[in-house]
Structure formats: structure tokens, C-alpha cells
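What follows is a structure written as C-alpha cells; I'll ask about it next.
Here the complex is missing a single protein chain, while all its other protein chains stay put.
In order of appearance the chains are A, B and C, and numbering begins at 1 in each one.
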Amino acid sequence: MSEIRLNNVSKSFGGVQVIDGISLEIGSGELVVFLGPSGSGKSTLLRMIAGLETIDGGTLTIGGKRSEHLAPGQRDVAMVFQNYALYPHMSVRENMAFGLKNIRMATSEIDRRVQDAARILEMDALLDRRPAQLSGGQRQRVAIGRAIVKEPAAFLFDEPLSNLDAALRVRTRVELAELHQRMQSTMVYVTHDQTEAMTLADRIVILNNCRIEQIGTPMDVYLYPSSRFVAGFVGSPGMNFLKAELSATDGKQIATLGNGSDVALSVDLPPGAYELGIRPEAVQVRATPAATTGKAAVVEKLGDRTLVHLHLDDGTSLTALDGGRSEVKPGDIVHLDFDISQLHLFDSDGVAHHAK
Amino acid sequence: MSEIRLNNVSKSFGGVQVIDGISLEIGSGELVVFLGPSGSGKSTLLRMIAGLETIDGGTLTIGGKRSEHLAPGQRDVAMVFQNYALYPHMSVRENMAFGLKNIRMATSEIDRRVQDAARILEMDALLDRRPAQLSGGQRQRVAIGRAIVKEPAAFLFDEPLSNLDAALRVRTRVELAELHQRMQSTMVYVTHDQTEAMTLADRIVILNNCRIEQIGTPMDVYLYPSSRFVAGFVGSPGMNFLKAELSATDGKQIATLGNGSDVALSVDLPPGAYELGIRPEAVQVRATPAATTGKAAVVEKLGDRTLVHLHLDDGTSLTALDGGRSEVKPGDIVHLDFDISQLHLFDSDGVAHHAK
Amino acid sequence: MTPTTVRRINWVGGIFTVLTVIIAVLWAFPIYWGIVSSLKPEDEVVRPYIELWPETLTFRHYWFALTQTQIGSWYINSVVTAVGVTVLTVSTSLFAGYAISQLRFPGRTVLWWLILASFMVPTQVLIINHFVLMANMSLLNSWAGIILPQLIHPVIIIVYKQFFDQVPKDFREAAAMDNASEWNVLFKIYIPMNWGVTTALSIVTFIWAWNAFLWPFLAVTRTEMMTITVGITQVYDAFGVYYAQQLAAAVLAGIPVALAYLLFQRKVTQAITLSAGIKG
Partner (left out) sequence: MTPTTVRRINWVGGIFTVLTVIIAVLWAFPIYWGIVSSLKPEDEVVRPYIELWPETLTFRHYWFALTQTQIGSWYINSVVTAVGVTVLTVSTSLFAGYAISQLRFPGRTVLWWLILASFMVPTQVLIINHFVLMANMSLLNSWAGIILPQLIHPVIIIVYKQFFDQVPKDFREAAAMDNASEWNVLFKIYIPMNWGVTTALSIVTFIWAWNAFLWPFLAVTRTEMMTITVGITQVYDAFGVYYAQQLAAAVLAGIPVALAYLLFQRKVTQAITLSAGIKG
């Protein structure tokens, strides 16, 4: 009853196409994240759903109702802005009530909704404060409260965590996930932070250059990226990309790396030049001779794990993930094995092929 | 020959003590990171070394020379500012040469140094551009170049990565580490980001409330935090803190958690109430009954690993680190084991005691 | 993290200090000298050298201004016209500034340029025009005649536009999501978010209007319709030129402004800094 359907929507700014025929269905109760670098069109797409940008072509249906020509206030969606946009001269209570007053809702009903939202977000004590008297995290909460009181068909979040510091961001991310589990409402969430997308989303929509690169669950996108762009954008530390020459010998396929090492793998691809993609956790540091060797350049100890930045003989850079108590030191020559079940090959068009 | 020695330095702003008798020795060629939350005094301490803040008491020696009364330009240190502070009306070349011209260095020598620095930082092509024509990462590089041309006894960095986006920050962090390995110069680096501190530092100086909490190598600080503050500040995801009652039975020490579970451990402490600290990676998710059980509230899949946010029976929150392909789902009851070699107990004064 | 830069007061700073003290004295001197002169007998004032303190201290110029002139009517005229100018200017400028800043309508850019250009029109051209226009409309020697030509204060529109421009567009969008009408956006969001500007601009407009001289001087010929700033120049008409008497009247005329300044000190400073480009 509160799903969102985009059918072939498009938009241009001054002759430049910024959204090019995107179709997408967001299920009722689903949390979908639009993930992409800046300029990918993810914010524009969200704002088109909100009504803050016009839709030049295609249709938008929110909760079964054609909405592309409705004013923002009439679309039955609520938005949490990146900078919260709390009215500074109003108390928290007035901020939350403003939208309800504008549609002439009864005062008693407004009060009930504000109280309910305050209880859900544990901010009863803050209702009479001004935004300036709140911390960043509290403001964020009020912004969400202002959305909740509208009891909308869907919530739209525009990079809501980007103004919080690192520690608070992690905590708020978990709170948002809990809130979504509790409220079971439709949410569309825009971010450029792949960690937020991975941890929050039911499904991720990855946008690049105004079009959709991939739609899938977080682990789908992580394990089976559809393109080199997705493979490089999702995951931190990022996937390693190595030049590789694919050949078939004795019915077995072999990818030869720049330093001459051979990696056996199984893909249905013709021989030729490819890029081999492998995530750092699939590169294993061994004490004994293994598939190839590299020289450690920088060793980053994160405590629970260690990132080893290596150079192969031919100068190729490669990052391996080791345990928290790794013994590798800068300058060491280390042996490396590849987890062949986690190899990806990218052809010259950037299309991904996954090893079996 | 280019070590920095602080001996009992202090400073106050309008009657408030902000640096209270800090003594510290930074070895020649060492990279020391000042880590702390905002307001901890870390920036003030750096600026006192730079000469941008006066030193009210104590002595400062830079490269063997008493420096607390010298003007900033005469201390033989170079600083990289958080916002880079590149003069916008000068080209990159002029920016780098400005400090050298002011001490009337010969033009040929200035040119040589600028060329050298540009080569080291791979920015020869940028020399005639204005700062406004550079990307964030390039500006950062020019700011470092402006420091390098002075060939100072020590480099001071004031949160140099905080204006870069996440991906660029990770990359620049590695570049800085490589630069330090190459140049082998003394560096003092201020940050509030524990990841930067962990990955870059030879030694970390952790500041809190205007005093030093702990000095040590990154892994020392991570594995053997001296206080509850350090334990909570270093590491991401953060350490779990659980209320525990310590008792001794049959010569064995037992910590009883809030939900009644017992954890055996070995510490030289009298019985009583403590806080038990354990990092997420030392909390192991088991398929079979183990030390205790919890209910998964939020499961964050990061791709290479999974954070499981749990609640114990008594409502205590706990985070466990599981593998990338964890099967845990929100709502699951999971069994948990603790790695008893990685347990910490904190007494009521916040002092840490580590399990043997 | 409270930042205090080490600022060396070296010899350069010393030179600046001396220079600025000199400038300060030059600045303050005319005011001091004006007040002192108003307390001197007339013959002392016209001596061809500068005396820093009266030989004979006298208050009779003030007594004269208060009893022998129509200073009461002048005060009333000044209050009515200054308040009229303030209310009309600020309220119309507020709408104009909002429209130019926030609404997209045909002719918007042209209007904006016109407002900027109106800075450039030499005052005399306008004054002569205004005089002929007001004469044709028979508004000379009336409050309306004093008020109307003073309503053109493009700077206030510009300041309002500036402040409305600076309101992050998020607020406008949040209001749109909140079903607010255009009037609600203006009266519930933009004006309350800029109360400080409105107060400050009102005070400064009032002071401008109070101090206005050239136009009220031209527009009014009947003594009882004069504003105080014009009236004080009439003090000498009856008895020839008496500098000290004029100065005494000028000091009296300045008192309300000085009072406003003392009462609303912070707001006035804010207003001045505002109109000089410093955000409050």
C-alpha cells in the first residue's frame, strides 16, 4: 500500500540529461539505498520523488497514486534533509507541528502525534528546546521526528548522517536500522558512503553517470558486482584490480598476472586481456611459498585487522587483509595466495564475470 | 639532530589551564600522532610547538635549540594546515617559494628546492596553476610541498586529511606513510581519527582533558589501553563495556556479567564491581552453546566482515564481529564466546587491568 | 582549542598605534568642539583661533533654542516623518527583497538592475524632480511631501535580498514538504528567521530619516512644518548668524538619536555593521 513505482522517469537541466529513463519499484516496507558518487544523479532522483525537482518524462506512483504532477506537500512522503533544515526560530515541538498545522489538523491530533514521535525517538525532554540548543545527533533525531509525525507513505533520507562525526555516525546508523525494523515503513535513503549502504539497505540501487549500474541486496552487490565501477565503489578497503592475460591450457583456464604468476580459475570467457578483481580479504598472506610474492610497502594496523599494501615485481599495487596481530613489516617480501572462488574478471567494457 | 623535546610545558587561556605540564620527547625521524577528541588540547600542543601559541611555562627544544621564545618562522619547523592555507592569488610555485623569498634565499636555490619538492610529490605539471584550479587532493599535496621546500627539522600536520572525502583520505593516508618512510623526517601529526593514528604513527600520544592519557605504539595502545577512555576511543567498532562483578572461587577468578553468565579470567585484582572491556573481534559467535547468549538486534554486513549488535538478557548491548558471510539475522538468538586473553577490567577510576 | 594567535606588537604595530590615535583624535575632535562651542558666548566662537575650553561657560543658547523657537512642533514633525519613512520603507523593501530573492517572475532581473542602478542617479537630479513633482501634486509643506521622496532606499531592498538569499534553500524545500503556502513561507519562515535584520534596518532607517536635511529643507518653507534638522538652521534667520546658537540647536536635534543609540546600542551597531556588509 505504500510502495513507490518509477516508470521510465527522466529529467534534464538546461539540455543536459541528468536522469535518463530510470524505472524502479520500491516495495512497501522496504529500505532502498541510492548509492553513488557525487554527480551520479542519486540526490536528483530522490528529489524527483519528493517533488522538489520536476519530472520531465515518465510516471511516478506513490502508494498507488499517480504523483508526478503533485506538489511536494501532497505526495504523502516526508523528507529528512542533509542539513536537517530545522526552523531555528521554532521549538522542537513547533518544528514537528508546522507541517500538520498547515493542513489544519486538529490540535489534539497534532499533540498526540508529536508525543508519539517524541516517545519513539526518546526525545520527550527536548520538545521545548530550540534547534540551536541541541547537539548534532539530537537535531538529526528531530528531523526524523518531523518526518514521523506526518505518518507518510514513505520516508526520504538525503544523506542524513553526513553532518555527524565518525563515532556518532556509526551509532546513528544502528539506530536508524532499529527504527526501520520497528516501524516497517518504506524508506528511500541516499548516500555516497558505501558502508551506510551496505549496513542499512534491504536493496541497494547503485547509480553512476545518471543511470542505474546495479540493483541488489548488499551482499549481492558486494560478492557479485555487475561492473568494474560497482566492484571498485563498494567495499572498503577497495577491490584490487590487476592486469591479467587469460589463456586456456589443457582445458584449464589460467590468468597470467603482470609479474608472470599464473592463477588458475574457471570462467566461461574467451582468452584475451582482462582486469582481474580480487578483494583484499581474498588475498591471503602466507609464510610459505604460494601463488605469487610481493613486497610490503605500507602496513596499516587497524587493531582487529591489518592492511598490507604491496607491490608486485612489475610494480602493480595490491592490498591484502591480514589479522590484527600481523607480523608483516614494511619492506618484507611476502607470499600471497588468492581465494580463487572470489575472483572477478572485467572485460574492456567493464562488464564483470565471476569465477565459479 | 632534529628531535623535539617538551619539558613540563603549560598554557592557559584566560585563567583556564589548557595544557598542564606536559613532557614529551619526539625522536629524530619519528612520526608521532597526537590523538584525542576535540577540546583535548592536541591542536594547542601542536601550535605551541609551531609557535602559533605562546608557551606559558616549561621549555621546548627543537633539534637541540631552545625554541620556546622564538618566532614561528625561526623554529625550523614547517606546518601543514587543516585547510591548507594556500595563498589563493599566488601560483603553486609562488606559494612554495614565498617562505624562502622572505628569508632572502637565492633564486636559483629556491627554484631547485621547488623543483625537487614537485618531483617528490609528482606535481610538476601543477606548478603554474592557482590553488582554485586544483582538486582537494592536489591542494593537500601543495601544502605538503610548501613544507618540504623549507627542509625543516620537523613537519607539523594539523588534521591534514579532514577536508578530503573518505576514499581520498584512505589513499592519501597511505601516500603520507610512504612519504614518511622515504624522507625519514620528524613528523608530528594531530588527528581526532583513531584510524589515521593507528595506521600512521610510530607512537601515539593520546590526549584527553588537556593531559596525556597514554603514549605508546599503535598496537600497544590498542591491545593494552591504560584507561577506559583510551579503550573506548581507540578501535572501530569500539570496545564493548559490560558491568561485571569479580569474585574468586577455588582460587579461580570469575567475572559475573549482568545476565548471570560467568567468565573465568586471570587478573591480580580484589573482588568487587568492575567494567569488563572486550573488543568485538574477541566476541565469537558460535553455533553451539557457549559462555553466554544474546539476541541479535541489528546485523551490519560490511562485506568482508559482519557486525552483530546484540542485546543480552538484561538489556546490555554488545557488538560481535563475525565473518563476511555471517548467517546471523536480526532477531536470532546466538551463542557467544569470549577470547579470555583479550579481556580488560576497568576499576571505578577508569584505570585498566589486562587479563593475562 | 580556543585559538589565540601570537600577534607581535612590534615596531610596525607601534606605528599603527600612533597613526590610529591621531586618526581617533581627528575624528572625535569636531564633536567635542561642537559641544564646547555651543557652551561659549557668541563672541568667543568667532575668534579666528581654536580654543579648547570656553572662557565663559553659558547655557543661554540652549535656553534660547528651547523657548524662542518652535522646537516642539519641529520635534513632532520629525517624529511623524521619520516613523512614516521607516515603516513604509522597511515594509515595502521587505516584500521587494523577498520577491527578487525567492520568486521567479518575468522582469525580475530588470527590476534588480533598476534597483542597483538607482544608486547611481545623482541626488540633485532626483531632488529637482521630486521638488517639481511634489509641487505639482501640492504636497510641499506637508508630512506626505516630506515622507514620499524619502521612501527610495534601494540599500534596504538589497540587504533584505541578501539575507533572504542566504537562507539555505533547504528551509524553503522543507516548507514545501510541510505544505506551507507562499505567505506562510514569508511570514512564518523568512521574516522570523531575519527578525534581527528587520529591527536593525528599522533603527538605522529611523536615524537616517531623522537626520535627513536636504529634502526636508527644500520641501518645507513654513516654519511650523519644518523637521528639527531643518528648524535648527532657522535659528539664525531671526537674529543673523550665531554659530553657538546653531550648535546648541544641533546638539538638541541630535539628542533623540544619541538616546536611541544608547538604548539600542547593540542593535544599532548591528544595523551599521549590517548595512556595511557585516553579518549580525
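Basically, contacts are C-beta pairs under 8 Å (C-beta built on N, C-alpha and C of every residue); 3 or more make two chains touch, one makes a residue touch a chain.
Note that the structure is predicted; figures quoted are calculated from it, not measured.
The residue touching the chain not shown here, chosen from A:72, A:99, A:237 or A:324, is A:72.
In the full complex, subunit B makes contact with the omitted chain through residues 50-52, 71-74, 77-79, 81-85, 87-89, 98-99, 102-103.
Within the complete assembly, residues 3, 5-10, 12-13, 16-17, 19-21, 23-24, 27-28, 30-31, 33-34, 37, 45, 48-50, 92, 95-96, 99-100, 102-108, 110-111, 114-126, 128-130, 132-133, 136, 152, 155, 158-159, 161-162, 169, 172-173, 176, 181-183, 207, 211, 213-214, 229, 232-233, 243, 246-247, 250-251, 253-254, 257-258, 261, 268-269, 272-279 of subunit C touch the chain that is not shown.
The criterion applied here is as follows: only the chains that are shown with their structure count from here on.
A separation of 55 Å divides the Cα centre of subunit B from that of subunit C. Counting partner chains per residue, subunit C has no residue touching two or more of them.
Looking at subunit B, no residue sits in touch with two or more other chains.
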